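One structure coming up, written as structure tokens, with questions to follow.
The complex appears here minus one protein chain, its other protein chains still in place.
Chain lettering (A, B and C) follows the sequence in which the chains are written, and residue indices restart at 1 in each chain.
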Amino acid sequence: MSVPSADSAPLRFRRWEQRTEVPLFGASLLFLLGYAVRVLAPEDAEPWRDLALALVGATWLVFAADYAVRIRLSGLGHRFVRVHWLDTVVLLLPLLRPLRLIRVYTAVQKRRERPRLSLYARVISYAGATALLLGFSAALAVYHQERGAPDATIRTFGDALWWASATLTTVGYGDAVPVTAGGRVVATGLMACGLGLLGAVTGSFSSWLLQVFTREDEKRPPEGG
Amino acid sequence: MSVPSADSAPLRFRRWEQRTEVPLFGASLLFLLGYAVRVLAPEDAEPWRDLALALVGATWLVFAADYAVRIRLSGLGHRFVRVHWLDTVVLLLPLLRPLRLIRVYTAVQKRRERPRLSLYARVISYAGATALLLGFSAALAVYHQERGAPDATIRTFGDALWWASATLTTVGYGDAVPVTAGGRVVATGLMACGLGLLGAVTGSFSSWLLQVFTREDEKRPPEGG
Amino acid sequence: MSVPSADSAPLRFRRWEQRTEVPLFGASLLFLLGYAVRVLAPEDAEPWRDLALALVGATWLVFAADYAVRIRLSGLGHRFVRVHWLDTVVLLLPLLRPLRLIRVYTAVQKRRERPRLSLYARVISYAGATALLLGFSAALAVYHQERGAPDATIRTFGDALWWASATLTTVGYGDAVPVTAGGRVVATGLMACGLGLLGAVTGSFSSWLLQVFTREDEKRPPEGG
Partner (left out) sequence: MSVPSADSAPLRFRRWEQRTEVPLFGASLLFLLGYAVRVLAPEDAEPWRDLALALVGATWLVFAADYAVRIRLSGLGHRFVRVHWLDTVVLLLPLLRPLRLIRVYTAVQKRRERPRLSLYARVISYAGATALLLGFSAALAVYHQERGAPDATIRTFGDALWWASATLTTVGYGDAVPVTAGGRVVATGLMACGLGLLGAVTGSFSSWLLQVFTREDEKRPPEGG
């Protein structure tokens, strides 16, 4: 459930991770930007579309280089692919890359010695940021797939955003749904994430409540439920 | 997750909050009433519609004045906007104003020294009241947006209420859905609230159950799951 | 959240409740049967339909008489309506009556001194039984409302059952939805119950898991998450 901690990794590996954190996060935002421009720019805006494609390719190369360096430094050899499976998945599906935001945020928080927010508030804000990034990326990817389909119900990027929010919250109206195989694969991934998100929100609320109750229970004498 | 407590705020600020609580709650009910009349009154009921608009404007001015006074008294200056971000959001989206009900209810409960309901019953009743107010406000706002749309599936206020209940419970039939951009923005907000609501209900049930179990466990000797 | 316990009620009140439990449960099953026959019998099966109506009326009178006797015996006077609000609701909406099943089951379990099932299994089986009864009752009520509607999508009782299961699980396909005001009111109630049911299932799973984990944690030495 958690990313394998780097505690047992060689020192050089950890130092590499620390140093590349912020640049790689910048690269993932550039990747998302490039993909967004590529998908959303009008057909005839040729130079912009080409620039965006170049940006997507270049940032992906940066990720691949980082992945290669980390295999080297980790000293794990081919086992790296399995141990750091999350990184492997992210290399293949770079749209998940911006989720790195959360690690950066955690790292920034840690440097401040003491997090400003309670655990529950942090889970809620992580879930919110994840939902926004995932929803936006999925909307881009689905719009990319569906644009050309003749009987598509997702016809504008606005429709794609609307579909993504209805999917992530598991509401699922069904007025705008992917009809292509590619779009449906993206959608299935988003649904699974929506389920996890729901679990995170529900779970954090549940444990917060339980903790509040325990405290209240300790303060006053018991008196029956 | 919780509204910043007023414990560290100056005494005058806290006194202002206490005194204005009930009048401001009345003002927010008037605001909701005015908006409801404005949206639901027939087109030709001119004087009523104008009166409703005036009511909406007047109560909004009251909120703005209260906000200004509180900035002054808090002594926080422009940081007030960030610290009391919930108040800022409510100033911009006054339809969320009636949620103040919950603070009033909590305040009334506190004056009675000891709340009549257990924590779980309170969470459930807060969630219920929030759901009713949010659903009603969202139905009004969506009906307001959708009324004029040519291909709307939400054609009466009854449809809007039906849509709101299907959305808040994350059922999402899709027989009545907003088609305008404005309506979809409102809907996305309502979906997020529905997710939170689900979390509240699930969470409170979960912790209640856990507490019941712990008590039962203490009463009788352990005997395996 | 729980039915007000009868601990503080007069002895005669408690004895009445104990004695009438099984007969009243029988009466509520007869009520459900009568309603089901009334709704599902073909239009021309006149004698059966009349008999069913008489059965519904007679069992309702039994509930009303029980309610009156309990007001008397409780010694609460008009406060009874508020204290035993659940009974009041059930008197007005007798289709909720079969939920009494759960109380009977609990009572039968208590007589056996020690329940056969763990708390979590009991919550799951209560939730299951409640879901079946609620779904069946709601399907009957919605079919009753929708049957005559010209543009209904719920046209057979099978459609109504299908709609009820999609609603209770918050899936909400939207291929069969109530279109009449009456049907939508019933549906809103069922959605709220679905939310609660989801909360019960999720909550009980959550606390069961937490308990299993705590036990496992105690057995073996701690070793990090």
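In the analysis below, a contact is a pair of C-beta atoms (placed from the backbone, for glycine too) under 8 Å apart; a residue touches a chain by one contact, two chains touch by 3 or more.
Computed from a prediction, not measured in an experiment: that's the story for all the values here.
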Query raised in the report: Considering the whole complex, which of C:Val62, C:Val142 or C:Val201 touches the chain not shown?
Result: C:Val201
Report task. Return the single residue from C:Trp60, C:Phe136 or C:Trp162 that touches the missing chain. Result -> C:Trp162
Report summary line: Considering the complete complex, of C:Thr59, C:Thr130, C:Thr170 or C:Thr188, the missing chain is touched by C:Thr170
Query raised in the report: Touching the missing chain, which residues of subunit B?
Result: 2, 170-174, 202-203, 206, 225
Query raised in the report: Mind pulling the subunit C residues that touch the left-out chain?
Result: 118, 120-121, 124, 158, 162, 165-166, 169-175, 197-198, 201-210, 212-213, 216, 225
Query raised in the report: List the subunit A residues touching the unshown chain?
Result: 1, 118-120, 123, 153, 167, 170-174, 177, 179, 181, 184, 187-188, 191-192, 194-196, 198-200, 202-204, 206-208, 210-212, 215
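Here is the rule we use: only the chains that are shown with their structure count from here on.
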Query raised in the report: Between B-C or A-C, which shows the same interface as A-B, counting it as a repeat when over half of the contact pairs match?
Result: B-C
Report task. Report, in degrees rounded to the nearest 5, the angle of the rotation taking subunit B onto subunit C when the C-alpha atoms are fitted. Result -> 90
**Report entry** Central subunit by CA centre of mass proxy
**Finding:** B
Requested in this report: Provide the C-alpha centroid distance between subunit A and subunit C, rounded to the nearest whole angstrom.
Outcome: 41
Report summary line: Where subunit A touches two or more other chains at once, the residues are 170-174, 202-203, 206, 225
